[in-house]
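A protein chain is absent from this complex, but the other protein chains hold their places.
Right after this comes chain A.
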Amino acid sequence: RQDVLVLTPWLAPIVWEGTFNRDILNAQYMQKNLVTGVVTFAVKKYWFFIEGFMSAANKYFLAGHQVNFYLFTDNPEQISHLQMAPENHLFVITVQNHSQWQDISVSRMDIISRYIRSQFQYEVDYLYSIAIDVQLFEHIGVEIIDTLVGTISSWQYTARRESKSYETHTESQAAIPKGEGDFYYTASFYGGSVTEVYKLTRACFKGVVEDRENDIEARWHDESYLNKYLLYHKPTRLLSPEYYWDEEL
C-alpha cells in the first residue's frame, strides 16, 4: 500500500488491507496458543444490537480461533438463544442501569478493569473492547493482536468540518495540549494484552473520577480519556479506519 500511511513515527504498523498476510499471522498466533476476549456492553435500548453483533462476530471476528465474548447487559432476559461458533464462549454478565448514558459510557472503563482483575486475566491473553453497535461486514483476524492497539477513527481521517476532537477544556484530565496528538482513536474498538488494557482502563477511569470531583465532563466521554492515554502511551499497533467506519459519516 503506497496510498496510505502504514507505519507511525514510533514504528507501530497501521493495519490496512494489503499490508499483511493473514496466513503467516495465523501460523504465528496458533504457535503461541493464545486466547482472545471481547468485552461489549448492551445497556438499555442497546439490547437491540446484541443478536446482530453476536451473529456477525461469530462469523467474522477471529474466525477459527477461540474467542471469549463477555457481554455486559442490564437486560439478560432479552438475550434470545444465540448461536455460538464451536470454538467460542459467551459469558453474560448483568450490570446496573445508570440514568445517564454518559455515566454508562465512562463506567465501562471501571467495569472492564475490575473484571480483568477478578476474572479476565485468568481466561484470556488479549482483550478487546468493541461497541455493540459496530457493524462487521468483513473478516477481522489476528492482524489486530498486539500489546496495545487503537483504531483510528474515520471521523478525523476524512477531516470533516464537524470532526470529533480532543478534549480542549484544559482543566479536564483528558485535556490534550494544543498542537499535540498523533491520531484520533475511537473508543468503539481498542484493546491489547490483558495487562495493557488493565492499565489503560484504570488510568482512564481515574481521569473520569478526578474530573467528576471537579465537576467537569469530557466532551466525548470515555473516548477523550482514551485519546489522552494513547497519546502518552503509544499503541504498538494501529488499526486503520477500515476496522471501524462510523456509518454516520
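Keep this in mind: contacts are C-beta pairs under 8 Å (C-beta built on N, C-alpha and C of every residue); 3 or more make two chains touch, one makes a residue touch a chain; residues count from 1.
In this text, contacts and distances are computed from a predicted model.
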item	value
Complex member absent from the view - protein name from UniProt, among "Ragulator complex protein LAMTOR1", "Cleavage and polyadenylation specificity factor subunit 2", "Hemoglobin subunit beta" or "Globoside alpha-1,3-N-acetylgalactosaminyltransferase 1"	"Globoside alpha-1,3-N-acetylgalactosaminyltransferase 1"
Listed residues A:Gln2, A:Ser118 or A:Thr170, member touching the removed chain	A:Gln2
Interface with the unshown chain - residue positions in chain A	2, 5-7, 9-13, 15, 19-21, 24-25, 28, 143, 146, 234, 237
